[in-house]
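The structure follows.
Here the complex is missing one protein chain, while the rest keep their positions.
Order of writing sets the chain letters: A and B. Residues in each chain are counted from 1.
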Amino acid sequence: MNAKPKCSDPVILNLWHAIVAFAELRPNTVYETVLLEEPVSFAIDSAQTPVAWRSQPAYRAGDTVDPARVADRLLTLSAYGYVWICLGTPAADIFPIPEYFEAKRRNLNAATIGVHVSAPRAIENFLDMGHFPYVHTNILGAEPHTEVKEYEVEITPDGNEVVATRCRFYQPKASAASTEGGDIEYVYRVPHPYCSVLYKTSHVDTARLDVIGIFIQPIDQEHIRAHMLLCLVDEDNDDVAIRRFQLTIFGQDKPILENQFPRRLPLDPRAETPIRADKSSVAYRRWLAQKGVTYGVIPAAT
Amino acid sequence: MSENAASRWHPIAAAHDVPYRHVFHGQLLGREFAVWRADDGFVNVWENRCLHRGVRLSIGINDGRELKCQYHGWRYSNRSAGCTYIPAHPADAPARTITIRTYPVAERYGFIWSCLDPVTEMPDIAALDQKDLVLLRGISVNAPADWVIERLKTYQFWPTNALGEAAAETVVEGSDEFCVTLRSSRNGAQTRAVLLVQPVDAGRSVIRGALDAAPAGKERIAVLRHHNERLSALRDEVERQAAAQPAPIPIEPVYQPVTPELAAMPERAPPGRNAALRVVVARKWRAGEGVAGFELRAVDGYLPTFQPGAHIDVHLPNGQVRQYSIVNAPGETASYVIGVKREPDSKGGSQCLHEAVQEGDVLAISEPRNNFPLRRNATRTIFIAGGIGITPLLAMALALHHSRFAYELHYFSRSRDHFAFPERLGVLGDNLKPHVNLSPETTEARIRELLAVRRPRMQVYVCGPGPMLDVARRIAAEHGWSDSEVRFEYFRNTRKLDDSTGFEVALSRSCITLAVSPGQSILAALRERGIAIPSSCEQGACGTCIATVLEGEPDHQDVYLNDAEKRGGSRIITCVSRAKSARLILDL
Partner (left out) sequence: MIRLYDYELSGNCYKLRLLMSFLKVPYAVVPVDFYPGRQHKSEWFLRLNPLGQLPVIDDEGFVLRDSHAILVYLASRYDPAGPWYPLDKPAVLGDVGQWLAFGDSITATASAARLHDGMFYDLDIGAARAGAHRLFRILDEHLWFGEQEGRDWVCRAAHPTIADIACFPYVMLSEEGGISRQDYPAIRRWCDRFKRIDNFIVMPGVFPASHALAA
């Protein structure tokens, strides 16, 4: 099984990619998905150990399987409630999210949603605050409170992450307890070209931070599955209510993402028009260009 | 597709496809369009892509004057397609000319026409040149245009007055690559059909047709149904044929790169006190007691995009240059409207406009500049206008009015007759609060009432004569309003300027040191050394010639900077202000 990979971008091939939430799986059952245009099958055993392989006729989706007997396996690991696989040679460990292991946090997969867009466009939208009043009207923002205040962006000294800090945005209902609006503080991390993690003032305890991760599984250059991890301090609401909120937000972003052209993220600075509020996306695009990412983007002409 | 497809004018919609307050999603030869009609009737054909993040404008909002992108609320103006507002930065006027790519448009013969690469104006089409055309329903076909044209040459239909009778004879009167003209006859009844095929993409087309006979009422519907039925059948046939072939590869859309200037973070306005535009005085009228209104139209092309609060320099026949605020409402882009008050103590500017300049005259003006931007992130906005100070505030009030934001416009004037632009004021309804014929004491008392209650997220803009602004400034300070909450626009700097000092100015980036002698401004000294920076009023009121101070203590003599900015000492208005220290270092 040494077919030439469909994706020729070594940076992306050598990354770990989330493909499914453990919560969605029954043991000893074959599931199928697509990663970087390669059909991939996988299963977990009763001890929740994942096994993945390039799809082959012997195992069809829904079949019962003893994962231990599957040969020619792909590299897998388990992290943050998801199965991750790598089609190349993993260059690094999975990035850390220490909050996931904190006591008194609720960790759950909000959902996995398919979107007709490139992975970097989805990440860039996740980093963006200026759209809150227009796309998440009366939830994450509301006119006339449209200003994106100055914030800081840096690439960590090791070059492994883009980090935006001191991001503040007016939210109509700042917390579960308040009826008034106020600024919510956000920190954004991009520790992986197709993954981002945000930290946000908790709705129920404004002294603590909720964590929301988005892990993009690239089906191909213009189709993705977005896996959304919630890691919240909320002990009041049940999973159904929490998921409902997150799906509302993502459902509002979806038509925007699917109407963006070109679907791949252009890295040429002259392709689009940045403003100061877009500092984080400017840094993200530069970082992708520096890493030499070519999959899901339109590289700048040299 | 042949090469002349791009230089040919094609119908891209029926006129009825583009009603008010709607955005039509069009396409021609692979290019997508957002097509929208402004309330003034003008049809805009734009590239279907916001320049900011590439989101389709066809999912945006047509508010009748501007098209608002659904993603970040960027607003683009009718006609010019220039960006007028970026909500993420409410305090900044979009300094750069961010303009959506537009395509030429003609609304004729019941269709909207456009062209990717025009070499001529939209030509006359003799076969369509008559009054009572019947427009057929457009039929989208998943097949290349040339296949559709071939099949249309054998299209059979009945004359309009002979529906349902035995077979009629249809003959081809003429055809070319994208158009077939047919005539159907039976027993003396005749109908001509012009069928145009719009090449949407390599494998997609729309048949757009018009008939020369115009029945009314039920008969008209019957004719429309007759053609709809027959053309739909024809479409099904062509599509079956097309489906048997490999689908043509869609035309790769071309996205023009933005200019290098737009790709970088915002830059400052281009230098000089220039008069890049030529305008014709299309109308001159009495806009109020002692106020002349001027409607200025571009000599050719479109006028540049303006934002509420913007002004233009008008270069007068007598050699003077004067600044006037643009009164226009958003999207009102066919002309600029300004109001000129006749000043008794005029040095000749207002007198020249009132007396010498007539309808039909050509004037040179600058591009609009906005040093008095309107923030739209307030929960309530109060405008306080005195006399001719109404002009920028009227444009601002109209912008908030059309976006349905909360605001009040307080207009202080000698009498109702002195109200400038009463027809525009009428649009504002109860939001207009007149204060007529008040003594200076009563005026002060009213302003005090207005500024007495300071609430968070409120904004106040004041424009009027110097003494009124000084009063408002004092009252605002007493009530604790910050400089960012209350903004003043002076239309003149009435302070007595002291230019008796001499000092040195060093330019850090240019590595030049120059001496400013008594009687000379910094701006003039810079110009002498060939360093052009933009300017407009050149009397310390408009803020155009602002520069950043890196070292040294400025001697502020302008009325543009607010007190905090003056205390901060990091900005200087170079046309009037000077130095208290022996040396200033500017970031130039």
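What we mean here is this: a contact is a pair of C-beta atoms (placed from the backbone, for glycine too) under 8 Å apart; a residue touches a chain by one contact, two chains touch by 3 or more.
Computed from a predicted structure; not experimentally measured.
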{"item": "Of B:153, B:225, B:414 or B:567, the residue in touch with the unshown chain", "value": "B:225"}
{"item": "Per the touch definition above, residue among A:36, A:94 or A:115 touching the missing chain", "value": "A:115"}
{"item": "Residues of subunit A (touch criterion as defined above) contacting the omitted chain", "value": "21, 23-24, 109, 111-116, 225, 239-241, 243-244, 247-252, 254-255, 258-259"}
{"item": "Contact footprint on subunit B, counting only the chain that is left out", "value": "13, 16-17, 19-22, 24-25, 27, 39, 59, 61-64, 70, 137-138, 140, 206, 220-221, 224-225, 228, 232, 404"}
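Just so it is clear, only the chains that are shown with their structure count from here on.
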{"item": "Centre distance in Å when subunit A and subunit B are each reduced to the mean of their C-alpha atoms", "value": "39"}
{"item": "Subunit A-facing residues of subunit B, complex", "value": "32, 48-49, 51-56, 59, 70-73, 86-91, 96, 98, 253, 255, 257-260, 262-266, 376-379, 405, 457"}
{"item": "Sites on subunit A touched by subunit B in the complex", "value": "124, 130-131, 133-135, 143-148, 255-256, 259-262, 266, 268-277"}
